[in-house]
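Yeah, one chain of the complex is gone here, protein chain that is, but the others are all in their spots.
Note that the chains take the letters A and B in the order they are written out, and that residue 1 is the start of every chain.
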Amino acid sequence: MTPPDAASPHHLLLGSCDYPEHVPRDCWETYARRQRELGLTFVRLAEFAWSRLEPRPGEFDWAWLDEAVEAYHREGLRVVLCTPTATPPAWLIRTHPEILPVDEEGRVREFGSRRHYDFASPVYREHSRRITRAMAERYGQHPAVVGWQTDNEFACHGTGRSYGGASAAAFPGWLRERYGTLDALNEAWGNVFWSMEYGDWGQIKPPNLTVTEANPAHILDFSRFASDQIASFQREQVDLLRELSPGRFVTHNFMIFESGFDHYEVARGLDFATWDNYPTGMLEFFAQGIVGEEDRNHFARTGHPDLVGWNHDVYRGLLRGAGRLGREGEGTPNGFWVMEQQCGQVNWAPFNPLPADGAVALWTAQAWAHGADVVSYFRWRAATMAQEVLHSGLLRHDETPDRGYAEVAALNQARFPLGEVPARVALLHDYESLWLLGAQPHSASLSYWAQTVTYYRALRSLGVDVDILHPDADLGGYAVVVAPAITLATEERAVRWATAVEGGARLVCGPRTGFRTPSGQAWAQGQPGPLAELLGVRLLQFDSLRSGLTQKVAGPEGDFQAHAWAESYRLAGAEATHTYVGGPQGGLPAVTRQGRATVIGAHSDALIRAVLRDVLAEAGVETVDLPDGVRLSRRAGVTLVQNWNPEAVTWEGRTLAPVSFEVVEESTPAGDDPRPARLG
Amino acid sequence: MTPPDAASPHHLLLGSCDYPEHVPRDCWETYARRQRELGLTFVRLAEFAWSRLEPRPGEFDWAWLDEAVEAYHREGLRVVLCTPTATPPAWLIRTHPEILPVDEEGRVREFGSRRHYDFASPVYREHSRRITRAMAERYGQHPAVVGWQTDNEFACHGTGRSYGGASAAAFPGWLRERYGTLDALNEAWGNVFWSMEYGDWGQIKPPNLTVTEANPAHILDFSRFASDQIASFQREQVDLLRELSPGRFVTHNFMIFESGFDHYEVARGLDFATWDNYPTGMLEFFAQGIVGEEDRNHFARTGHPDLVGWNHDVYRGLLRGAGRLGREGEGTPNGFWVMEQQCGQVNWAPFNPLPADGAVALWTAQAWAHGADVVSYFRWRAATMAQEVLHSGLLRHDETPDRGYAEVAALNQARFPLGEVPARVALLHDYESLWLLGAQPHSASLSYWAQTVTYYRALRSLGVDVDILHPDADLGGYAVVVAPAITLATEERAVRWATAVEGGARLVCGPRTGFRTPSGQAWAQGQPGPLAELLGVRLLQFDSLRSGLTQKVAGPEGDFQAHAWAESYRLAGAEATHTYVGGPQGGLPAVTRQGRATVIGAHSDALIRAVLRDVLAEAGVETVDLPDGVRLSRRAGVTLVQNWNPEAVTWEGRTLAPVSFEVVEESTPAGDDPRPARLG
Partner (left out) sequence: MTPPDAASPHHLLLGSCDYPEHVPRDCWETYARRQRELGLTFVRLAEFAWSRLEPRPGEFDWAWLDEAVEAYHREGLRVVLCTPTATPPAWLIRTHPEILPVDEEGRVREFGSRRHYDFASPVYREHSRRITRAMAERYGQHPAVVGWQTDNEFACHGTGRSYGGASAAAFPGWLRERYGTLDALNEAWGNVFWSMEYGDWGQIKPPNLTVTEANPAHILDFSRFASDQIASFQREQVDLLRELSPGRFVTHNFMIFESGFDHYEVARGLDFATWDNYPTGMLEFFAQGIVGEEDRNHFARTGHPDLVGWNHDVYRGLLRGAGRLGREGEGTPNGFWVMEQQCGQVNWAPFNPLPADGAVALWTAQAWAHGADVVSYFRWRAATMAQEVLHSGLLRHDETPDRGYAEVAALNQARFPLGEVPARVALLHDYESLWLLGAQPHSASLSYWAQTVTYYRALRSLGVDVDILHPDADLGGYAVVVAPAITLATEERAVRWATAVEGGARLVCGPRTGFRTPSGQAWAQGQPGPLAELLGVRLLQFDSLRSGLTQKVAGPEGDFQAHAWAESYRLAGAEATHTYVGGPQGGLPAVTRQGRATVIGAHSDALIRAVLRDVLAEAGVETVDLPDGVRLSRRAGVTLVQNWNPEAVTWEGRTLAPVSFEVVEESTPAGDDPRPARLG
């Protein structure tokens, strides 16, 4: 294994996703050479190749992959191999149709695309272990192979949950394990309500097809159960890979804004996280309800900086891994990869615009600035067959370089040093809270994502770097902790946050914080449950505002208009800093403050930004008012100034070209004062 | 049983819905006391409590309910008990899954919420009788128990019809009963069309999943069948309650704008009707297509006065019951209750805004003015568990009084005397016509509800009190009879209406009146079928107007613009009072008049209002032009002036505060001249 840049590995490296099985063999050598010439270090192989690796039950065909790996190896590329379990072949599915998952409508999801399996299926588990073992035995110690990707994009296409078959069969046992007795379960779920009490474990089914909405506690536990199936499914692969492929990293490529499982749980045991970054598809397909239609038009060709940034920061914070780039000790602690990076148009959104000139380079630079050690483009050459024939690659169908290729070629990888992102602000993110708000949003226009990303955008618009962490993570050392939508509160969590505040951190909570118990009930003492002492407030009521309704809020900065949500508090130690004006909550507290703990009850972009700016200032985190679409990110003592707008922006005396970035070396070590002046 | 207000029972009384099984036992005594202190007279119990009353098959646990009833009894509260059949427990469903209903898509609707049963299931009928008998034997003669509610909100969540299982099995037998021979059925349905003729009763299935739309006659009879199942299901409970709980009333709590059964049929045999009044949820969830988006914003925090009023008037007119309040002889003939009255936010609409200040009091006063003898708030304390955790109660989760509590406390119940609503106008309402227009609306923007409520709104905006009656009800004594959308005409009905007109009543019919035979065919002689002689017109054609199209109508008052619907007539005795101008019906009659019978063929709010105003004037029913959101209602010689607007309104020299009411004693006995001057 001879990395092409062995002399200086401590900067961003690049790679691509390639599928030698999709092209004639005589292409392989050429592709490997061209990848090396383009400056790529990594190549990901065999992602969905099960039907070629095991064309018939038990008959393996390694020859082609042996040859392909050698072809890349000869050019010095480092190979990442995938377990191909996202695509069980026809022979397996038709022999064991019980592997197929069942959708929320009760329909079996059929063979003919991908991800057609139920994570809980014992039969599929066996075959997953079998193919993983076979691949790991064959390639686990190959000198070109530096790491493994498990499966592909867990839960994508709504496959995180199967509402029948193996999952339905396993769910009662999982509950028995969790609760011990049915009395405990009935109590935890509040099943006395509507006579939903169970008298036998076997009576319990998934929470779908109920006459009206299911019990949120039922939904919450089914979500946890499904998440656990994914975690244990993967763990079986990881254990085999650890045993048979020592010294190689193991990771998974997570997906954009995926809600189908608890990423913190599923990431455990990996070396680091990777994710698949498709900024324009994200904006078209996943961002509905998170950003408005105006933003979707304005950023149609780049994606929205904060939606992309959000995902980077989630995956950077997912586990504190070794950050290995394929050699012991390389990379950034807490580092992550972009395993699939859009490098042209995608094919899976309702509209699939071409990226702007410069977008591929900007996305790469941003990934680095948010902590990525490697960016790997999807895909090397556009597929000429099947579902993704309209998706671009670095090469066109006719093998000529597509637009993204030139931008990659022009990147100077050495300008992007590895190192830490110096975030002093932590934002808390929790899949259990997400599931609960998803089960009962109460306001159709304020999902968990919409509420949470609003806070993130406010922080990013103030030029602040953010670590995104689980609400039970270690919060030591952060100046400010923001909890936008952590609706599930536990006693332990309350203690942990109180400790952080006692330790000097400022805490800012959004509405609905601490409404729910760990079972998904409402705290009988009312929101914020066990956080009441820390926050000094008790919920009075919450107001769910239809799009035609707004609620005025007055504060020292002036007036604001809340939309979508407004809740008010009885002061129990805190003081009101902002108050509702008019309406059913007129005169009641909208924002409160007790010591270093702030609660924002009104949903208003401007209000949230104003309150955060003040809190950051008090905490000694300097802020800067950035224009729309202009963002700052810092890493390893360097600041990346980005303009995501399709037009040039003049800011602090500098003119930023459309869709561009500048890497600015700071005159002092990375610190807490990244003011624009330094960028001059 | 000592009613707290035994001295003066002849005014509005209040109550609440409470669920002792949801809270620790030590709460019960306190809650009962606090309810009494708040001035509540009634408490409704055990609504969904089957799994607590019969935790295992045949094992009853009465202890807790005995104790709860005693706790309320000790405070003098009158108890309404519910048969808990809306929530069959898990042990029953898992033993007899054939109880579960099937939705229109052919999917079994699962256990896990409520209403998961098929009304036609013989097994479920047996268990329904068994639990009803057991409860009635236990509590039927308890001194605290004054009445019974059967089940809960029949047909809610689309459960009025099951498209498989027991209903599918019973449907052919019901048809055989109705038609006797298949020839008769094939003839009645017109099955020669598209070769739909049946040769065996067993060939007939519910009208779902057909390739294109099903025969409206098929749909009509399936709707009648399903309605009959509900009626007979309830009758079994009523018979048992009459036998085992003598002297107590039996009622059912009907639901907002429910179309799933013929309420007139299902109400037979009850003492009086009750319904569940959620004005803001009604506006968000049920009012789509009935009122416009502007109204939905304007009245977001109160609901729309006429949507709420409509429901009150429907349930007041449902049967002419004893109006007993729990003691023989109490209450208003034709009285009804609001069994569940929203007293804060609801949780089940896409948006769930807080009610305006004053809304709970306004809703209570309006209920009284439309004829309610009792208003019972839902619910006493907000649930801390399960599906309704986001629904408010009089008490918050933390047991502090919520906003509605204060408004209830401030009500002076004695200001609301019982007595008759002095309506001189009858509006005809018919579920068979509703089903037919639902099966074939012809214009996507003019449902039965939209057409009918438009006429009701016009009457209410003119300050007129309205009785809503079945089209075959006794119409004696009414000055004006309005038939907005009675599309099904029978020979008998034609005679009945003619008799009313001969007797002096004015009749106003909307478009589509008399288009259909009782089988749902078109009358071969054309609309209005047997009503032709009475109305003096024959339909020429109907025009279905998309939102971008309008049709001008000219009349003595000026010009109007019809939208959604315009039909024209050949005069056969009548004369035209309004004529279409331009378009395919230019020059043809839009409104006609023969003696005291008027037909309005054009759908236009302003036109309808203008014609009705003239007819009312002729009939000696005085009208007043009320501003939007201002309404008058009269009862027992008193006028309730209501302002539903979120802003103050000056009207006839008086300033009405936002969301408020005034109770105005009339200087003369309740009569036909409620002019504003009297209110001064």
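Keep in mind that, in the parts below, contacts are C-beta pairs under 8 Å (C-beta built on N, C-alpha and C of every residue); 3 or more make two chains touch, one makes a residue touch a chain.
Remember, it's a predicted structure, so these values are computed and weren't measured experimentally.
Trainee: Would you mind spotting which of A:Pro172, A:Gly190, A:Gly317 or A:Gly344 touches the chain that isn't drawn?
Mentor: Of the listed residues, the one touching the omitted chain is A:Gly344.
Trainee: Can you tell me which of B:Glu213, B:Glu243 or B:Asp474 touches the chain that was removed from the display?
Mentor: From the options B:Glu213, B:Glu243 or B:Asp474, the contact with the absent chain belongs to B:Glu213.
Trainee: Touching the absent chain in the whole complex: find that residue among A:Pro89, A:Gly147, A:Gly190 or A:Gly555.
Mentor: Checking each option in A:Pro89, A:Gly147, A:Gly190 or A:Gly555, the one touching the absent chain turns out to be A:Pro89.
Trainee: Residue-wise, where is chain B in contact with the chain that is not depicted?
Mentor: Residues touching the hidden chain, for chain B, are 105-106, 189-200, 202-203, 205, 207-218, 440, 442-445, 521-527, 538-546, 548-549, 570, 583-585.
Trainee: State which residues belonging to chain A touch the missing partner chain.
Mentor: 21-22, 48-52, 55-56, 84, 87-91, 93-94, 101, 107-116, 156-157, 159, 284, 293, 296-297, 300-301, 344-345, 347-348, 350-357, 382-390, 392, 396-398, 400, 402-403
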